[in-house]
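For this depiction, one protein chain was excluded, whereas all remaining protein chains were kept in their positions.
Letters are used for the chains, namely A, B and C, taken in the order the chains are written, and counting of residues starts over at 1 for each.
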Amino acid sequence: MTRPSPGDPVALSTSNEAMTAHVSAVPFRAQPFAHYWLAVAPFGALTGVLLGSILYLFYAGVGIWGIDWPVAWGFALINYVWWIAIASGGTFISALFYLTRSEWRNAINRIAETMTLFGAACAGIYPILHLGRPWFFYWLFPYPNTMGLWPQFRSPLLWDFFAILTYVTSSVLFWYFGLLPDLATMRDRATSRRWQVFYGALALGFRGSSTQWRHYHVTYGVLAAIMAPLVCSVHSIVGLDFAGAATPGWHSTQFPPFFIFGAFLSGFATVLLLVMALRRLLNLQAWMTGRHLDVLCKLMLTSSLFVGYAYVMDGFTVFYGGEKADIVNYTARLFGYYAPVYWGAVLFNVMLPQLLWVRALRVNQLLVTLLCCGVIVGMWFERYTIVVISLHRPHLPSAWGLYHGSLWDWLTLMGTAGLFVFGILLAIRIIPAMSMFEMRETLEQRR
Amino acid sequence: MRIVVGAFPDETAMQAALGRLREAGFNAIETYGPKPAGEGHSPLPLVILAGGLFGAALGFWWQTHETVQAYPLDIGGRPLFSWPAYVPIALEIGILLAIASGVFGFFVVNRMPRLWEPVDDAPAMRRATSDRWCIAITTETPEQARHALWRFAALEVDEVAA
Amino acid sequence: MSRQWRALDALARDPAFVTRAEAEFPMLARAMAAQTDRRGMMRLMAAGLALAGLTGCDAGEQGGILMPPVHPAPGTVGAGSDLFATAHLAQGYAEGVRLRHAAGRPIKVEGNPLHPASLGGTDAIAQAEILGFYDPDRDIGLRRGRVAQAWQDLLTAMAARRTRAAEDRGAGLRLLTGRVTSPTLARQIADLRTTYPEMRWHQWEPVTRDSVRAGALLAYGQPVQVRPHLAEADVIVAFDSDLLSSAPGHLRFAREFAARRNPTRTDRMSRVYAVEPAPTQVGLAADHRLIAGARDLARLVPMLAASVLRDEAPADAPPWLGAMAADLKAARGRAFVHAGPDLPPESLALVHAMNEALGGRGTCWTLGAPAEADSAALGESMRALLDDMQAGRVHTLLVLDANPAFTAPGFADALRRVEFSMTMAVGPTETAGATHWLVPQRHAFEDWSDARAFDGTATILQPQARPLFDAISPHTLLSLLAGPAPAGSQDAVRATWAPQWGDAAAARWHDALATGLVAGTASPPIDVRLRDDAARAAPAVPDQPLTLSLRPDPYVWDGRWANNAWLQELPRPTTKLVWDNPLLISPARARDLGVRNGDRVEVRRGDAHRVLPVWVVPGQAPEMVIATLGYGRQDVGAVGSGVGWNVYPLAGDGPVSLRKADGQDELASTEHHDPIFSDAGEYVRHAGLDAFEADPKVLAREPALEHLYRMHPPGPAAWGMSVDLNACIGCNACVVACMAENNIPVVGKQQVMHQREMHWLRIDRYYEGDPEDPEILLQPMLCQHCEQAPCEIVCPVEATMHDSEGLNVMVYNRCIGTRFCSNNCPYKVRRFNYYGYTKEEHRPALARNPDVTVRARGVMEKCTFCLQRIAAARIVADIENRPVGAEEVVTACQAACPTQVFSFGNMAQGGTVVERKQSPLSYAMLAEQNTHPRLTYEGVIRNRNKDVGA
Partner (left out) sequence: MAAIFPPEANLAAKLVLLSLAGAIAAGIGWWWLFPRTDYARHVDWTVQQPVPFSHQHHVGGLGIDCRFCHVTVEVSGNAGLPPTYTCMTCHSQIWTNAALLAPVRQSLADNVPIRWHRVTDLPDYVYFNHAIHVAKGVGCESCHGAVADMPLMRKVRSMTMSFCLDCHRDPAPHLRPAEAIFDTKWQRTPDTPSPATLMAQYHVGGRNLTECSICHR
């Protein structure tokens, strides 16, 4: 295969049959790619670590974490926000760019959405883990109980609870809905009875009759049109978890958009990573071309500019507002104990991505890979900045303090990372890694 | 009653055949293809809208009821009816119901799950989800239908019981 | 910590104990020999097990056991709480207290307003004493060597000693006690002396105050005691003074001191100069804090004396000295000078001379006879004993309420030469381990005895509960030395007083118990002339460049309270250190040594040396290095053993050397921020008196903007608090009181280092300005009960909300632990149970306040304005169909505070709070946050002398 270039067509002209055959063949193979199980094993192990640390957490209590008096929120919230941002990247691509009718989107939306699923799963764990008494998490749900009590609807945390609930459920439904036609294809191409029944059951009898297609087409459009604002609302609300408080460093009106920008950035970075990896592993270069890399890089660049803008505004509003506690807090962020974390975020999220202005670099996969990893780490730093650095300098100096993640904090983080990759690897083992029915349209247009 | 299924190599061929079959007076016709075919009317958008509005309304009322009637409490000196705070949750519940009603509405409209349909017995159908476009004619007079399909250049014609 | 309570918890389940506790309970003043109602108590001991493991689950779990008593309880009603007077002994001096009984058992120490040494206030140690009372480590049992003995064995052993002592008319019989003010003990010892004429009685306190005694001898020829009346003093000069911290009567002095510190409530604010090597509690409240090391002090006191007595102006005097002297002289008759026990006797004599010259006698101070039964120089007394022991002149040694093996270097060796030694102690001590016999002593709260306050006022100590452990009274033990028949402690005490009372005995005994003091026992002012040569006393100026000062820890004291977890985890007034006793050094010296907090240094004096971590104390004299006594105990119990470093061996007067050593120690302090600020006034508003007189509203800032939707909670009552920062001396009594009242757990050193301490009420300390000589500001910080509470709106489950009386309520059992409320609290007064701290304490339910929920793991908690007290008052008021009175409810912190910093009440009924809130000094913390707190502060006004620099 030739090296990808920004000039590549959105897909090399191949026949429907060739594409379908190639993509649908993967799950029927014992291994989607060479040494597949070898790759799965470590991440499976990490998932085990996650389970272990969760069990110990429930046994011993949140005291095993690094959180303390001034910094009462730590890794749990950092990781939560970080994962949910990563997850949203998928929805942006599959929903937002569906609406814009961007043809390049068809090849990668399956990967993107699958990533959303597992990202959201990882994120969804944390809000419950972080509770002091997680076994009462259901008190967040407004159901008539023997205590005659209800949740407190003014709390951003409750908004968040519903936002996540909605986002996870909707993502699953949207993902499954988009999968239907391909499941039908798989059913009909399956040779072994086992696969036929499996996919047949999942396809629920989708046959591609003109009626089905008619409803399908319309519905999918409308759902996409809802998913796009949904993901924005989710991130605004996550932003409000912080902006809703009077805490210095949090009490800022720009948080909702700021969080959406962050979601764009880390989301695109992660999708880009996955696309680069999977197109090689599954030989999808014919349909995920240099063009895709180029587009995703441009998106990353754009969103990194957004984020940069937000960083600047952060500083501006602090001094423009001129509240003492805020200034103290912000100064601590720039020059204090945790300054490296903040500047790390600036470096990885804003400065380095500027390299992508250079056309040639956008298809230099090694460099882009590094940049993506940088952004993903950088975004974690950004969350660390928002949560920890803001909290460690509250209004009263008598309550100033420090925070350090404990071993269990790190294990849990690693664990969710493991779960994420583990999930995606399992997913590509059973579902087509590319949306075949949408590719057919693309190929049509190429012809 | 019999169903006659003809398979075509691509959409244009099928469309052509379709028109001429209609002229030939075949009405009970359904087509199958591997990719979204043709625009057209669907009730689902309305269903989704309804679901969304219902959800949002329900969510807002629920919150209002619980804070104002069910157990009024002084929370941070805020008014009992703090409507701006109810918007996010109302919105989320609305979206949730909208999307759910969309997806499940789709299944209902198409009476899914329908794992089996008579046409499934036609071998040609098995490629209708990959690279064939099929026309299924339900008719009393299968012979004419087959001839017609052959005439309109079907690659393959099967006949199955309705 | 965790081991500590197991024993007692088990005990609560042990039927034998139940019956024992059941058989008799607090001796009431009101109904003599009557038993209180024990129903409640039994319920609690049973419920205790459930309670200890309390979780938020709502499944009305069944199966508690109810154990009603066998006999009814005449004369008492209900399981409601009651107060019974007794006394807490500080270095032998009595501080009157009343124990609050809930459900029939003592749970809380309150002050005794009638008692001259309390006036209703208490100190931290007295507050924590209730924890010591329930300390299971007290269960030591009668032992000989390591072997447990039966009481019969004690009788035989004592019989043997009596004969042995009779042989040499008691020459070899020695009695070693702590400082004794108990008339009964004194009487018993006197009796012993008649039986054994040669017997000698030694007294020993590691913190001797000998210098004070010697100073008095120099000045007056007898060990008279100065009794300040600070409310009368316009100008106070305090040289390294313990007046407000540990001097006998300090609670009273603090109250009188504070009476003149708030310009809005006194027509003339007093002016206080503190000249001291390290921040004392006087210094914290002083208008001028002037730093002077031991050497400086030895020069400064004579200089001041010179200018006061002889109107001289010493050449090399610091600029402020003249102004200070002028101030004193200007206030003739209303000026008072005080010097602490660490100054040499000569200096103290000079201070006496100055006071006489300033003519305050009779108005702002008087002289009185010492309260001790036998005022002795404790240092000499101990030295004499050691010599005799070494010389083998001692065959029988009885140690009462003293721990010389730990506090008197050389004692342990000398002990080997003694044929028969016996220790009587309330809990394990190093001495108990070293002597042949160990006799468990009853805790002061479970025994009859008596003691005198600093002014001689006697208090009869009455048992508050049946002894928790098998132990006897010191009075009984002494009676065994006198004769074969053991005397009960109550009889012993009655035998002391009955003769003095004659026919009125019964009534007076009753009154004494009811009021907590024996009327008319205060010793009158005595009239004694100052010796002429007092004014010529000349303290020697030490020539060493470095002074090592060994000072008692403010809370663990000489080590006797080391097993009290509340005191261990109580932040020290200025350093905020807990669970440790590092070497305190000045910033300058730290710079010279190149050390930071926690770095180790080696201190060497003679051949004794210690490697200790350092803690840098802004405002300490560079010349001074301060080591804290009372730590490093090896045998004191589960809590205190092996905590900190024993510095007693460093005692002496040889030259001291100090050098950096390798390594570091982790030290736990509850103040984690970088110490120095330029603008601590943002939080603790302060100004000079002149500024205040120019504009009383000098501390006022622009009022907070009205909230978009402000909701004033309407209700039958409106609770509010005002905190007067002018009065706060940082003694921390309020903090312990809060812990005792609200079942607040201790978390241990590790968790404190992890910033997880649980104190609902903390005293914030700010340094402002120059690190070498900063302004030190204190501020009690507790839940502000904001009317627009930020914590409430962010709680997703309605676990914290407002009630109509303006309380910010926290419902523990609804809390799921999101901790958002704490993040959103501008004052950071919420505490979170990261672990099941309460459970880990293994403190038995019966030692807790039954009216306060015990919090589970994963739950947020905070100050409730003592909701349980409010609720109690509310219920009574409702039954009587009347509103709750303005000052009907007194919070725990308010009750404990010796200086009346706190005022609390139902603002709907007016009262002190309302008045204080109208004071021009009144302000709300972080008003710009628009939280509208129900708690306001009165800012600090310093009465500065403009002629004094700085």
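The rule is simple: contacts are C-beta pairs under 8 Å (C-beta built on N, C-alpha and C of every residue); 3 or more make two chains touch, one makes a residue touch a chain.
Being a predicted model, the structure only gives us computed values, none of them experimental.
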Out of C:Ala216, C:Met801 or C:Val829, which touches the unshown chain? C:Met801
Have a look at C:Glu205, C:Asp599, C:Asp851 or C:Glu888 and name the one touching the chain we're not showing. C:Asp851
Counting contacts across the full complex, list the positions on chain A that touch the omitted chain. 143, 145-149, 187, 196-197, 200-201, 204-205
Name every residue on chain C in touch with the hidden partner chain. 15, 18-19, 22-23, 37, 39-40, 42-43, 47, 50-51, 54, 56-73, 77-80, 715-716, 801, 803-805, 807, 809, 811-814, 851-854, 864, 867-868, 870-871, 875, 878-879, 881
Omitted-chain footprint on chain B covers residues 71, 73, 113-117, 120-121, 123, 126
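The rule we apply is simple: only the chains that are shown with their structure count from here on.
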Write down the chain pair with more C-beta contact pairs when A-B is set against B-C. A-B
Chain A and chain B, separation of their C-alpha mean positions in angstrom: 29
Let me have the rounded angstrom distance from the C-alpha centre of chain B over to the C-alpha centre of chain C, please. 80
Send over the residues of chain A in touch with two or more other chains. 149-152, 154, 158
If you look at chain B, which of its residues touch at least two other chains? 71, 75-76, 78
Okay, in this complex, where on chain B does chain A touch? 30-42, 44-45, 48, 52, 62-63, 66-67, 70-71, 75-76, 78, 82, 85-86, 88-89, 91-93, 95-96, 98-100, 102-103, 105-107, 109-110, 112-117, 119-120, 125-131
Going by the contact rule at the top, pick out the chain B residues touching chain C in the complex. 71, 73-79
Residue ranges of chain A in contact with chain B within the complex: 15-17, 20, 24, 142, 148-154, 158-159, 162-163, 165-166, 169-170, 173-174, 176-177, 181, 184-185, 187-189, 200-201, 204-219, 222-223, 226-227, 229-230, 233, 237, 240, 436-438, 440-441, 444
